[in-house]
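Every protein chain but one is kept in place in this view of the complex.
To keep things simple, chains are lettered A and B as they appear, and every chain counts its residues starting from 1.
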Amino acid sequence: MSAGSPAHSRADGTAFDPGLPYRCSPSVALRPEPFGALVYHFGTRRLSFLKTPQLVDVVSGLEHHSDAHAAVEAAGVPQPQRPAYLRALAGLAANGTIEERL
Amino acid sequence: MAPTSETQPAPEEPVVEETLVEEVSIDGMCGVY
Partner (left out) sequence: MKLVDHFQYGLNSPICLTWELTYACNLACVHCLSSSGRRDPRELTTAEAKGVVDELMAMQVFYVNIGGGEPTVRPDFWELLDYSIDHNVGVKFSTNGIKLDRRRAAQLARTDYVDVQISLDGATAEVNDHVRGPGSYDTAMRALENLAAAGFGQPKISVVMTRQNVDQLDDFKAIADKFGAQLRITRLRPSGRGAEVWEELHPTAAQQHQLYDWLVARGEDVLTGDSFFHLSAYGEALPGLNLCGAGRVVCLIDPVGDVYACPFAIHEQFLAGNVRSPGGFQEVWQHSELFLELRQPQTGGACRSCLHYDSCQGGCMAAKFFTGLPLDGPDPECVRGFGEQALADRDGAVPLPRSNVDHSRSTPRNTRAPVPLTLGIGRPDRACETSPIAGFGASANDSGLFSPAR
């Protein structure tokens, strides 16, 4: 398992690092739907839509895994799609849906 | 139109990424308050 290099750098300098452990932000409510999940961030009023059940599994599973890579793998994401899922996670980190688990 | 994400390799990775998460700001959907 490689320690990934940061996929995105945000303006404030904090980058998503898939080699670190993450979890859903406590400011966020995640509600499974037949089509994936709705995620509401109480602070930003943003509604996010996780469009695949696998992404829902990845996000829900983050807190149980040692890093984001492991969560993606555990959710059964096929290898070719993993970069896309990591980029999706980077976006979710940037909008506050997920955060580093300290 | 059916954007695929699960089965195809992803040369247009940004497109695939877009189909994984969609974001929108809502303000009550015409809720008054």
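As a working rule, contacts are C-beta pairs under 8 Å (C-beta built on N, C-alpha and C of every residue); 3 or more make two chains touch, one makes a residue touch a chain.
Computed from a predicted model, the values in this text were never measured in an experiment.
A.B. asks: What residue numbers in subunit B mark contact with the hidden partner chain?
C.D. replies: 22, 24-33
A.B. asks: List every residue of subunit A that touches the chain not included in the displayed model.
C.D. replies: 29, 31, 33-35, 38, 40, 42, 47, 49
Note that in this section only the chains that are shown with their structure count from here on.
A.B. asks: Quick one: subunit A and subunit B, Cα centre-to-centre, how many Å?
C.D. replies: Their C-alpha centroids are separated by 15 Å.
A.B. asks: Which bits of subunit B are touching subunit A when the two form their complex?
C.D. replies: Residue list for subunit B touching subunit A: 5-6, 9-10, 13, 16-17, 19-27.
A.B. asks: Can you list the subunit A residues touching subunit B in their complex?
C.D. replies: Touch residues, subunit A against subunit B: 44-52, 55, 78, 80-81, 83-85, 87-88, 91-92, 95.
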